[in-house]
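With one protein chain withheld, the remaining protein chains of the complex are depicted in position.
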């Protein structure tokens, strides 16, 4: 018995120039904020951009973007609705606001299903908001999407860095491209993270400061792009060739 | 074919008075800091306390506690070493500082193995540091440990609360006891979380302020207990009957 | 109509397998269709016919529907899928992503959402003959 879905994924993603998995060993480091805002920022610069929320256990990008009342169209697959300029796909279209108590095997199956039936069309960028850790979703991205690159997020904390170190070590040993590392929610000028990342021979893309006003902008993309956080990320997206190239 | 491990777990936990799963829909809300510090605080008040790190993908409590150079003893099972007064168990004894790329099925199997072979002996409290979300580990705790109670952690953010709401809804619908909810890393006096938790008929235990000095104390239990964070949590542990009773 | 996307996956897989096995002409194809996903058979068969390829000219497709079965991980109770009991939008959500069942269904005996989908999930290529 062969699972036919695995043979169509490459084709579904064929017309996407760059696939960016926003990932971390840890939760709460800002993956969802960065994935959403990066997608918005690239879209506002004139690129065709998709955003895929793969954190099925705790999807967040719909809250950050204030997504409401849209639903994919069914046409030779499913076509993601356009939300604030982004082709946007999330499990919330199907689970609504109910809990999704999924084990790893279910998460893996649901990911494969989504990849097999979603018609993204031509995109410059597909940004994927990953769940934390090195579990089913991360292993499936590595296994199923050959042209993926990982944008790794950490905070300045030793606790976060230790988990990020493990993720980077794994990706490195598997020769999976790491686009670079962003240090989010910086509160001091410490070089701890930067030094450690560079000593692992990974590109350190830069830091984003802790933004006390960020919370007020959640749900409002225009406001989000105007925050200090949004502008820092916009700067990184424009000035770090690793992200766009 | 029957898995005999499932029939011995109750016995292994029989002499533990209270089992507290420190949990959240989300990562990065302070579960590991709170689990570690709660265990320390209870231990310093004279209780017998165990701490079990179940975040196999990104274990953190060993970093928070500064655990080094200890290993379980093998004697009719495995006996957790005592670390800063706590019977302490973590996957790091076996995985070292290597990445653990485990899918859900492996996480579930490893959890069952640990529960079946660990000899905790008599404890007043077993504190469990959970991974984020509603995946294999959370479903296994609900399934395998009948007397478990969930201590749910959120931050003040809408993004965190939405995932915590789902966890609470799931636990409530399954009649799994929720010890209460703690709002961590508070930066304002907003009552948003408190009101929402109370409207879900769940006990709101209190808030813990964002502590700018916390990072310096990581790895040092004595310092940790002396921080503002440590003292707030100590206060909650002494004054909120739900935690001790 | 997302049946089209699944049909395309099936045809790609048949062609890949035929090449691997050195079959020039595929004459028989066995496909299993899980009940849970409630594939519209007519649309699915029509879509399959649209992806014509010379090596599939003479292929006869054989379909078997596999009943959906669940097993509770908490109380071990097993039960079958009953589409009639579901609201239409729930049924539609499961049509796209069967795992969504975990957000809407519970074990009829103990109410747990922690159940295994034992059978009846997805579309499978069972075999091809040439």
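The first chain written gets the first letter, and so on, giving A, B and C; residue counts start at 1 in each chain.
We adopt the following convention: contacts are C-beta pairs under 8 Å (C-beta built on N, C-alpha and C of every residue); 3 or more make two chains touch, one makes a residue touch a chain.
Predicted, not measured: the structure shown is a model, and the values here were computed from it.
**Student:** Which of the chains on display does the removed chain touch in the whole complex?
**Tutor:** Those shown chains that the absent chain touches are A, B.
**Student:** If I consider the whole complex, including the chain that's not displayed, which of A:14, A:82, A:174 or A:187 touches that chain?
**Tutor:** Answer from the full complex: A:174 touches the omitted chain.
**Student:** Just checking the interface: what residues of chain A touch the absent partner chain?
**Tutor:** Chain A touches the missing chain through residues 139, 142-143, 170, 173-174.
**Student:** Applying the definition given at the start, please give the residues of chain B touching the unseen chain.
**Tutor:** Interface residues of chain B facing the absent chain: 1-5, 7-8, 11-12, 74-78, 91, 93-96, 98-103, 106-107, 109-110, 113-114, 116-117, 119.
What we mean here is this: only the chains that are shown with their structure count from here on.
**Student:** How big is the gap, in whole Å, between where the Cα atoms of chain A centre and where those of chain C centre?
**Tutor:** Once rounded, the distance between the two centres reads 29 Å.
**Student:** Please list all residues of chain C that touch 2 or more other chains.
**Tutor:** Residues 113-114.
**Student:** Show the residues in chain A shared as contacts by 2 or more other chains, in ascending order.
**Tutor:** 98-103, 107
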